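Moving on to chain A:
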Amino acid sequence: MTLAPDQLLLWAFLTPIIVAVLVAVAGPWRNLRDAISVLGSLATFGFVAMLASEWEDKLVSRTIADFLPGLTLRFSLEPLGLLFAVIASTLWVLSTIYAIGYMRANEEHDQTRFFALFALAIAATLGIAFSGNLLTLFVFYETLTLVTFPLVTHAGTPEAMRAGRTYLGILLSTSILFFFLAMVWTYFEAGTLDFIKGGILNEETGPSVTLVLFLLYMFGIAKTALMPFHRWLPAAMVAPTPVSALLHAVAVVKAGVFAVVKVIVYVLGVERLAGVPGTAIVPVVAGFTIIAASLVALKQANLKRLLAYSTISQLSYVVLSATLLTPISIMGAVLHIAMHAVAKITLFFAAGAVYTAAHKSEIGELDGIGRRMPWTMGAFAVAALSMIGLPPTAGFVSKWVILKGAFDATAWCAVAVLVLSTVLNAAYFLPIVHRAFFRPLSAEAQAHPHGEAPFPSVLALTLTALLTLGLFFFPGEAMKIAEAVATGR
Partner candidate 1 sequence: MISTHLPILQVLVPLLAAPVLALLRGRTLSYLVATGFVVVAFLIAIGLTIQVVHTGAVSYAIGNWAPPLGIEYRIDELTVIMLLMVTGIASAVLIGGGQSIAVEIPERRAPLFFALFCLNVAGLIGMTVTGDVFNLFVFLEISSLSTYALVAMGRDRRALTAAYQYLVIGTVGATFYVIGVGLLYMMTGTLNMADLTARVSGVESTLTIKTALAFLFIGLGVKLGMMPVHFWLPNAYAQAPSTVSAFLAGTATKVAVYVMLRIVFGIFGIGIFTSSYLADVVIALGIFAMVAASVSAIFQSDAKRLLAYSSLAQIGYILFALGLATEAGLTAAILHLFNHGLMKATLFLALTAVALRLGRTRLEDFDGLAQAMPATMLAFAVAALSLVGVPLTIGFVSKWYLLAAAFDRDGVLVAAVILGSSLLALLYLWPLVERAYFRKRPAGAPEIEEAPLALILAMWALVAVNVFLGVNSQFTVNLAANAARHLIGAVP
Partner candidate 2 sequence: MEFPGLYNYWIAMVLMMMGLYIVITDPNMVKKIVGLSIFQVSVFVFYISMAKVRGGTAPILDDRFTVYSNPLPHVLILTAIVVGIATTALALALLVRIQAAFGTVDEEAIKALERET
Partner candidate 3 sequence: MTLFDPAWIDVAILAFMAIVAFVVALLRSVFASVMLMGIFSLLSATLFVILDAVDVAFTEASVGAGISVVVFLGAMSLIPSPKAHGRTRPLLGALVCIACGALLILGTLDMPTYGDPQAPIHLHVADRYLSESLEATDVPNVVTSVLASYRGYDTLGETTVIFTAAIAVLILIGGSWRDGVKAPARADKETGDA
């Protein structure tokens, strides 16, 4: 069976939706339901993989609906979107496997609703990845917020509701107030919203308008968790761990930085932005976010909250790098989207595995746990190295390119920020690893023996850890894509 690329595009997007419907129908039979989730995620991965193998620099596009006259909902594939789709669909397979183990072991309620919404969130993420114009991106960006809201509030407790309100409040209000405004403004200035290399604004748009648009986009796309609009991300940590792992380490937050890179490269245009005075505000804010979030992470006692602040800081790497506006720095931003994704999901998987097996969520309780859960904590250690940016992990590759970009742009402050944050990252990740492997088990822990988490969970986190290592040794494909985005081939 051979499908034309545009059909593949459509099928990759439709499969998760079909999965969601089937999961909802098959709810009462949980083995069938979970089998559907796994098979569906594999099928989606298959479609994306076929797209990746068949894709050859040609623009593939498919119109879904004539949304407004002159503006369509359209999918089209370019390297950055392909990269994002590959990451999302790969990690969906792994996190589905992980989630089945996690949800069953913790006897979570409303599992059917959970898996159905999970699949819908992936559909929205792929919609973002494939979007052929800004309007389509916006539509799926909003859909993703709405679909993930019930996942964040899954627990249904007052605390979860409060967190949910913060989540929805910040994401929706920034997107409506800034992102939407910027989009309509862009349409008004440019007459189109298509993604075109080098941007779509024409000569008549002055530098001040461009700057305002740039700022509206950067802060309107609050999924990047740029300060001061970062509070939704720690709030979202009340969700079950698989949600945090896939959505708040990969899909949702990466949708944010993905959109930022898209806007910079395909809407505003790197070269045009480079000529606009004042754009340096954003890297400054991003740099501040990197340092501030790292400092906050240092003080966290709860493992998931620590990971959330680490995510905030890592996302700002992408924003910082992208807004330095040189080809190398754009490349670094793109690479970091991928590299951070695999490592961060591993960390969340590990945190969830610890919670499932040992019922521990505080860092202080992890003494000696590495001896009981060697696979889990081993994977954690690999991912932590990647966060710091040490070889032989994926994080080293992207951080290296980002640093090179900063040198290229002669942004010495950025270099300083990067160095300082590496130190800070080490300061909050290494003690955890040290604690897990080199401290004796506490007396209380010795009284409650436990082993590894359920097999599906361990399998998933081991695979992602291997990916983290693998991307260090074989970064070629990712590099090629990043280069294509940055240089405009």
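Details
One rule holds in what follows: a contact is a pair of C-beta atoms (placed from the backbone, for glycine too) under 8 Å apart; a residue touches a chain by one contact, two chains touch by 3 or more; residues count from 1.
With respect to how the candidates were assembled, all candidates are chains of the complex that A comes from, given by their letters.
A quick note: this is a predicted structure, and the numbers were derived from the prediction, not measured.
Going through 1, 2 or 3, you find that the chain touching chain A in this complex is 1. Within the complex formed with candidate 1, the residues of chain A that make contact are 65-69, 73, 138-139, 142-143, 146, 150, 153, 156, 161, 164-165, 168, 172-173, 176-177, 180-181, 184-185, 187-188, 212.
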